[in-house]
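All protein chains but one are shown at their positions in the complex.
This part shows chain A:
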Amino acid sequence: MLPIVRVLYSGLASATRSSRGALHTASVVRCKAEAEATDEKSSEATEGEGDGDQVSSGPDPKDRTKNIPVETSMRYLKSAAYKQTYGEDFVWTQYRRNHKGMFAPRKTRKTCIRQGRIATGNPCPICRDEYLVLDYRNTELLEQFISPHSGDVLSYSQTGLCQKTHFRLMVAVQQARDSGFLTYDVPFREYDYNEYYGQNEKQKA
């Protein structure tokens, strides 16, 4: 089964290197190939489901029921497949929202994933790539969404994340800060020495 996927991958990659969306699909497929190499059993199960669902072979690309562990995601962010897909950019830089008219709606969509499947044609930067897992340990991903100037989480109007994912991102960043995975500038605390040493010591010093 693995060679088939490889062939599929290379064909896709060579045919549609110019198109952004297609590139992304290529990386996902390749990643899946890697993941399947590690555990043969589960991959065969998903393939069976995919066959029943779709005419073409291979798993359903819109399926999001599979739980990807954070460790895999962290490895993915360092891999060549990730590099090929996003290059040096952040995962959200190349994303564009679809909307009618000149101005985008103020809020992004509520969610991209409904009933375990991608329910939209233009899912948000995190939802479109199932190997980007939001977790407090995944610092490399979280750092992409933090402003280097103010230290805040970037707004969804800038990153284009759907509301649910944005909320999960905020939670993950707070957890990461609380556990010391992400550092931030702690507010300065000024001490009143009199409070600790009393008046006499202050005069002596």
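Quick note on the criterion: a residue touches a chain if its C-beta (ideal position, glycine included) is under 8 Å from a C-beta of that chain, and two chains touch if they have at least 3 such contacts; residues count from 1.
To be clear about the criterion, contacts and distances are computed from a predicted model.
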| item | value |
| --- | --- |
| Undisplayed chain, where the name is taken from the UniProt record, one of "Vacuolar protein-sorting-associated protein 25", "Ubiquitin carboxyl-terminal hydrolase", "Trafficking protein particle complex subunit 2-like protein" or "Small ribosomal subunit protein mS22" | "Small ribosomal subunit protein mS22" |
| Touch criterion as defined above, residue of A:98, A:115 or A:150 at the omitted chain | A:150 |
| Sites on chain A contacted by the missing partner chain, in the whole complex | 147-152, 178-180, 183-193, 195-197, 201, 204-205 |
